[in-house]
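Only a single protein chain was left out; the remaining protein chains are all shown in position.
Chain nomenclature is as follows: A and B, assigned in order of appearance, with residue numbering initiated at 1 for each chain independently.
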């Protein structure tokens, strides 16, 4: 178990190291950092002095070491457009993105598993076929188009839900939350559905395919031969076995939900990290871009680790074989 | 399955390609699937409309001289205030929506296809090299692929886009922008080709005919391209079809986010970005028609890709 954990941790660090290298390369080489500080008519001698003071003439390894050190201390540099520390800018916006991603994942998992199970158990009904067709469209349509469609339906035409922003938020310590106000919760609905729809259709298709597979196995046939109730067979045995692989995929999806929120946040002007990132790309704000990249990688790697651990908890086969390998 | 497909080819070397195709399982499966046929017709129709656009629409939306503010904000022709020849209405610049949609469709298709070409070439090349050469090179390529899979393609494309803009300065002309987007897409989608090709190459490499080719003294690159590559065309073709849809979505998304094609040369994504501003003022047609065109295109291509995958590999569900 421990060896397994250490191996996974090592892999995680490799990924983070590579992404760190890319982030550093962007930070250092994409455009001249000096240009971002000085005006166009600053004399060459002054530029050289600034170069030296920034350490841009040091050997690359030293520069990377310094960059890594700064990152580990939570210092991602100064944003070109806002002239503020990137860390503070990101910290201010993390809650909005995480709350959105959380709701989107909840929606995707809840509805996706429900629809997938329905499609597997009642595969020949009209509703199941409808779900299948809708899921294909859900997989095909670009996220921003779905967002616009939802805004048009629920904000413009019906006027039920807000089309942009987080509504009223409550500040608790350093965290702003939209969960505690009615307008905050209402504002979460459309963006969460938009963001979660793609993952929902994926999970639905996955659950359906996996469950159909499980229903064909010998142990389900044997469970029927044992005279268990349909309910026990479907939900006690088939569903549980279905969800083992689904957990992995769903966990990994959470990571991409956070990255995908770039688009949703832009459509709904949601004040999260994604919107900040898009503005950074538009305005060539490299420090924010590289910091965001590293942050997403870190979140992704963490989720991966958690999913691996969760997997060993759920599947007894893995638990002991891993234990024996250790 | 493979054998069955190959036998007729050996037996009738004189038969035309078309005759052989009409005899194939693929064609039979196509004839059976109504969805596939409908998707195919829709795709062909959209390609035709897009590329015939200059001859069938009243306006060149890229030419500012042809826009007339007097014709701005007209609704579609079936509404009371609708005016000929603006079938689907106009936007606030007096731009004809139908013209803009067809030109945008053409742009989206061109960028999408170029993107597929770049990512395919890159992925197939790297996959062949990784699978055939192996060793350290293989490890490096596949590690990079793993790390890249950590991020969604759109994020990679955005980063490539941003970095390029930082490196070349903000002033890029339209052609350079298109090239930049194509490269961004290419760098975002190569991994799947590389993985598929690599694993096929690993399988094929051990087979007798490759050993035989080596024995008669063919060089490694020749063996790879002439003998191994034809065996992976099926899966690569499926990936390319689905990737075309993804590439079009990626371009549209980049343009929608404002980092893609400019408003002077709008793609479907740019048009949706423009139209989105008018959603609340009631001019729904400015966003609706580009949206429908994009959705229709992507769904049709995806349906084709789905069918192709099932038809070429019945074992995959």
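The rule is simple: contacts are C-beta pairs under 8 Å (C-beta built on N, C-alpha and C of every residue); 3 or more make two chains touch, one makes a residue touch a chain.
We adopt the following convention: contacts and distances are computed from a predicted model.
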Chain not present in the shown complex, as UniProt names it (candidates "Sulfite reductase", "Oligopeptide transport ATP-binding protein OppD", "RNA polymerase subunit sigma24" or "L-aspartate oxidase"): "Oligopeptide transport ATP-binding protein OppD"
Omitted chain's touching partners, listed by label: A
Absent-chain contact - pick from A:228, A:247 or A:305: A:228
Absent-chain contact - pick from A:84, A:125 or A:217: A:217
Residue of A:98, A:137, A:244 or A:305 in touch with the missing chain, whole complex considered: A:244
Contacts of subunit A with the absent chain, listed as residue ranges: 217-219, 221-230, 232, 236-237, 240-241, 244, 314-317, 320
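In the analysis below, only the chains that are shown with their structure count from here on.
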Contact footprint of subunit A on subunit B as seen in their complex: 143-144, 146-147, 150-152, 154-155, 158-159, 161-163, 165-167, 170, 245, 249, 252-253, 256-259, 272, 276, 279-280, 284, 287, 291, 294-295, 298-299, 302-303, 306, 317
Complex contacts: residues of subunit A adjacent to subunit B: 14-15, 18-19, 26, 29-31, 136-137, 139-145, 148-149, 151-152, 156, 163, 209, 255-256, 259-260, 262-263, 266-267, 277-278, 280-282, 284, 286, 289, 293, 296-297, 300-301
